[in-house]
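One protein chain is absent from this view; the other protein chains keep their places.
After this line comes subunit A, so read on.
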Amino acid sequence: MLSAAKRISKTSNRDLKANSLFFIITNLVLFVNYIVQMSIRNFITYYNESITNYYQGYVIAYIGVAAVALCGVFTVFALFHESYSKSHADLAYSLPAGAKERFFSKLCTLVKLHILPVVFWNIIQFISTIITTDLSLKILARYAAVLFLTELSTCLFVDLVVILCLVCCGRLAEVIYTAVIITACEAILPRCIVLSSISIFSTRGSDDIEIITDKWFAWSAFPAYLMDNGYSNALVLMLMGSSLLSAALICLLYFIYKKRDGRATGKPFVFTAFREIVLILGIVTVTTYVLSDPDNIVLLPVVLLSYLLIRIFSAKSTLTIAKFVKWIAVFAVYMIMIFAFNFISYLCDGFAGKPDLSVLTDYDDVWVWVQTDEDIMTYTSSYKNPEGRKTLTKEQAEQLTDIYIKALDSREKSFSDYIDCLKNRNLAGNFASITLYTRNSDDIYSDNNSIIDVIDIDVRLTKNSTEQVAEEIKALDFISPEQISYLETKEYYD
């Protein structure tokens, strides 16, 4: 009797022979990608060691990465054919192999057909680049690492999504559209949630969080987007982590795969929960996207229509009015929950908490912006400072921040104010903001001066409260009228 490992190996070799065409196509695509990459650089790389560390020809790299990932999609479809074809299910499930042998032999085959060629051609490209340039090995290794890991991370993530959909669906149509929904929504969902629920309501600056949502692309189908930012050790680590995470999750899909038997093939959704998760993912992504940019409100009826089409298409039973009403009701519940969360976020100032003022030092470089529907008032501590000092003391900074904290605490939250926040997404309306750069000395132009911390406070207020804040700022004794500038709001935004 063969051991499980031997069975996996034999089955994998068998599948490899049966799917050798995909091996040829994948290598062909990788070869063309290699030729294109080397040609862009005329066989001499344009990569320069600089602050920006940008990669030349990254747009072409996107296309190459996408093409390689697509090869993986077709390979996975071929390997997991029994998921959506009854005749293949009859064959696969009747052969002398259990779920473990079937699943892991397919993964072994996938590695041989898809992942190993990616590794191989990246090595070839690295060696070719070494031979054809005179740049240092260190620079070339960094450059090659990012290119390789971007390809690997993309391929593994796409393979993960497609295998997940093949395991959870029993019909080809469902596999395709759920994979598309998951791939598209997974990448942008964190950013949509942050922009719609945190940035918009937070009284603190949310750049840190928004940067994290950018980094999220490392674990998505679009890590190539991060190549725009140039090389960094953090980028390499993120891509490695993303690849490992995808690989681990692919292996864990076995526990879902083994729950299927031959009966699952042909069913639109093998697991009802999966259908709901995909629907919720799509609805939340689109709705939060609309909340972050209400100009796109037309997407809401589109998402309702798509939701209903998926329900209709995947329902194998007779359509009735009662079912239709139930689906609309479920959709309404999802929307209510999303808006409820958004409203709670508004009430909780985007869950961002109060600004941390303990970091203020005696060298605070301050920018103030107070805006009403009509006027904008700005103040910069280093601009036309009559005492000649470039920064404010801690005490002076605290006087300014106290005005803001008082304004924060005086706000009255209401539903109509919540709606105003959504409508005035582009920062028109009445608000006061202050940015404090805490530094290590008072001369901001000296070579030794550096920023230690940044505090951002944004407060949405009524017109009267905003004007009150402006007056209180102007009344501070360390602020001279020459340091205050005025603009017309309408003129500024036009």
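Everything that follows uses one rule, which is that contacts are C-beta pairs under 8 Å (C-beta built on N, C-alpha and C of every residue); 3 or more make two chains touch, one makes a residue touch a chain; residues count from 1.
Simple rule for what comes next: contacts and distances are computed from a predicted model.
Chain not shown in the complex: UniProt lists it as "ABC transporter ATPase component", one of "ABC transporter ATPase component", "Cobalt transport protein CbiN", "Dihydroorotate dehydrogenase" or "histidine kinase".
Contact with the undisplayed chain is limited, among A:Ile63, A:Leu91 or A:Ala173, to A:Leu91. In the full complex, the hidden chain is touched by subunit A at residues 1-2, 7, 10-11, 13-14, 17-18, 81, 85-91, 93-99, 101, 258, 261-263, 315-318.
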